[in-house]
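Notes follow the structure.
The complex appears here minus one protein chain, its other protein chains still in place.
Coming up: chain A.
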Amino acid sequence: MLKYIIPTIMLMPLTWLSKNNMIWVNSTAHSLLISFTSLLLMNQFGDNSLNFSLLFFSDSLSTPLLILTMWLLPLMLMASQHHLSKENLTRKKLFITMLISLQLFLIMTFTAMELILFYILFEATLIPTLIIITRWGNQTERLNAGLYFLFYTLAGSLPLLVALIYIQNTVGSLNFLMLQYWVQPVHNSWSNVFMWLACMMAFMVKMPLYGLHLWLPKAHVEAPIAGSMVLAAVLLKLGGYGMLRITLILNPMTDFMAYPFIMLSLWGMIMTSSICLRQTDLKSLIAYSSVSHMALVIVAILIQTPWSYMGATALMIAHGLTSSMLFCLANSNYERIHSRTMILARGLQTLLPLMATWWLLASLTNLALPPTINLIGELFVVMSTFSWSNITIILMGVNMVITALYSLYMLIMTQRGKYTYHINNISPSFTRENALMSLHILPLLLLTLNPKIILGPLY
């Protein structure tokens, strides 16, 4: 594990000590190299996990998430270059340092073996994210957004600390490997109900569950592009990852405790998809689309079947790449028009055809077009929920239709039609932007050829 942690830590002196015109080049190039080393984790043997030490391990669940996290850092750096170009040097370096420290905490979170270590790093990721949102966000509402983000996730996760300490005291250890073998059935009693709730609520808020999702549109919309990317792609998956790990010790209570949350998620995914149809702000649309996709993941994790777990992990990776790409596209729009309203920038296909290609690919993957991994994830989830209860297929079907509707709405609104007269002089796509989009979509398309690596430990 040190082979990832030490280089990531050393990225910080790299930015601070680089020459002024080389900070972006250095940090992007080196973080790209580090992301290639993460592919080594794929070499998993057997169906157990790859253990590095007493503190860190990785198995086929955390590997794809880890690769995603490390892949995202160079992409975030590339995306932020434009809006930071006017800041002074120290601020730029500070921003990059925030991103690097966030990356560091995320790497350690996904590979943490001890659940308390996981919790500490889970909370630690909040701080750089909060700083990125409130300091470099765009509008005055970002303060409100940061507040919502911080307090929702904090309030949700404080009970988790209590529950983890309780489990440590009763079971004896929170080391994940040992926990797998020492787990005892959790009987139905009031205190166990609260322990279940305490364990799960942190991750529910993070996912986010439909009733607790208020922080997400605010935080995603007000964050700068790098903040939006990392929030949508990785931080939401922290919730999913945590739920996948913690449900191991909460059986068999999950069978009946999960009902309200499954209902909320099933209803919520349709609701948030419908809200997407009525959005005028582009980033807000993508944020609500994230809530909708994550609701599928919550349902999948809570019904606890092998197929649904595979679907959940595939969906997490697929959504991470897709959402991040959509945010990058929205940002490229914003940098030209200086407004996020969709109707102010229409008909971009005639002006920026290559960018239109990326828009098309991103929208198609967002609506889960076969044979992308988005579809594989959604399909597995639909099938497993159908076998759990037949009626859910109606809800899932409605959701898929509405998802297709708003993805195409977004595509057609921004790309097709006659362009608005005032955007005839926008600058053409930069190579950096094209590279950014292709680096997002290439892994997504390549994974279509070999999806078994993202299907998680139950494959």
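To be clear about the criterion, a residue touches a chain if its C-beta (ideal position, glycine included) is under 8 Å from a C-beta of that chain, and two chains touch if they have at least 3 such contacts; residues count from 1.
The working rule: contacts and distances are computed from a predicted model.
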item	value
Undepicted complex member, UniProt protein name, chosen from "Vacuolar protein sorting-associated protein 26", "FAD-dependent oxidoreductase domain-containing protein 1", "Cell cycle control protein" or "4'-phosphopantetheine phosphatase"	"FAD-dependent oxidoreductase domain-containing protein 1"
Contacting the left-out chain in the complete assembly, out of A:Ala29, A:Leu147 or A:Leu344	A:Leu344
Residue of A:Lys3, A:Arg91, A:Arg278 or A:Lys452 touching the missing chain in the full complex	A:Arg278
Chain A residues that touch the omitted chain in the full complex	138-140, 278, 280, 337-339, 341, 343-344, 422, 425-427
